[in-house]
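Note that one protein chain is taken out, while the other chains of the complex remain in position.
What follows is chain A.
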Amino acid sequence: MASVPVVNVSLPSLSAGWSADNNFKPVGTLSAATQRNLEPVGPHFLAHARRMRHARTFSEDERIQAQHNVKKTEDEENDEISEPEDSMMLAREAKDWKSQDHYAVLGLTKYRWRATPEQIKRAHRKKVLRHHPDKKAALGDRDENDSFFKCIQKATEVLSDPVRRRQFDSVDEAAEVEPPTKKEATGSKFFKLWRPVFVAEGRFSKTQPVPELGDDKSTLEEVETFYNFWYNIDSWRSFEYLDEDVPDDGESRDQKRHVEKKNANARRKRKTEDTARLFKMVDDCAAGDERIKKFRKAARADKDKKRLDREAEARRLVEEKEKARLEEEQRKKDAEEAAKADREKNKKAKEAAKNATKKNKRVLKGSVKDVSYFADGEPSAAQVDGVLTDVDLVISKIDAEELASLAERLSAAGKDGAAVKNVYSEEVKRLVGAGKLKEGEAKNF
């Protein structure tokens, strides 16, 4: 609220006879209000909105806003409540500055490499206000020892120079976080234990922000980015801070060069060691990382599935071929067997036919013998020979069936010579008719 406007018109005097309780007399009420839309713009509207939303009155709101503003400035002053000072630290000698923890000296152990230059400046100022030698003297402290003050100055000198601060940060053991062992970092504790390690290690990275470790829900891509980052880290960590002091008395240049060379070697060695350490650490972490196993398993399962599918397909093909082959073989065998049985059957039939023929031949020969070769009485040798020759001729000219019918007919004729001769003659006649025999060839029929 700005200044109160002054209206330069004098108020009328109270007329006599006016009286009211507490000198206040309500006389009327206001006319009805009109409903309108406020434009939600400007600081005064925001104040109005704040009052409306929190149901505050004007004075309440003013008080709360004022308190709010006061708190803000107080916060700024109290943000670095100084840490308790260790008596050991207070007794330090400034000349051992290399071994002192600069952050502890300035009371910034809870920030360390995270401390902003602004914080360092403020912390320095605070410490100086407390430990200034003049102040000590004024307080009646006869002790002329201002070594801690020098420590403070040294700490500020190191930490306010970005290059030297990095050198100190590189070897700041108090900021290191020991990587967990394989046994410790299992299951759910894996992420809890490894995360601070990588956060601490990440301060050395030239590329910021450093990818985070993530959790068991991270995707393959995130995990890959994380490990790729750490295997390709571009680190500014250096080890100048641990250098041996180079003598600069100027009298032994060789000595100086020697120390410098030694320092350079030591630095290089430490850097290599550090890189190896880091890689081993990342290896360890990766080895214990369930996510990688999970992804690998998933990938393998995927691959396996493909392989199994392929194999099953191949097997199926082979089986099909085999089956086809077996079927073919079976079929061949069956055919062979059938052929063999056929052959056997044929042979038997042939043999039977042969036997029958033989028998019929015998019948034929017997028939002529039974009728004593058509001779009356004892047949002459020539007669026998002639008849048998003829019979043989007939036999040779007829096939098995004709032979059988002939034999049948002959058997029917029995031992009647004329009938037998008749049968033969008929046969010969038929043969001659068929052109198998020449007329007169079978002389006896």
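The rule we apply is simple: a contact is a pair of C-beta atoms (placed from the backbone, for glycine too) under 8 Å apart; a residue touches a chain by one contact, two chains touch by 3 or more; residues count from 1.
Following the convention adopted for this analysis, contacts and distances are computed from a predicted model.
Chemist: Just to verify: the chain that's not displayed, which of "E2 ubiquitin-conjugating enzyme", "Hsp70 protein that interacts with Zuo1p", "Mitochondrial inner membrane protease subunit 2" or "Phosphatidylinositol glycan anchor biosynthesis class U protein-like" does UniProt list as its protein name?
Modeler: In UniProt, the chain excluded from the picture bears the name "Hsp70 protein that interacts with Zuo1p".
Chemist: Using the document's definition of touch, tell me which of A:E39, A:D248 or A:D399 contacts the absent chain.
Modeler: A:E39
Chemist: Write the list of chain A residues that the hidden chain touches.
Modeler: So the residues of chain A touching the unseen chain are 1-2, 4-15, 18, 20, 22-46, 48-53, 57-58, 114.
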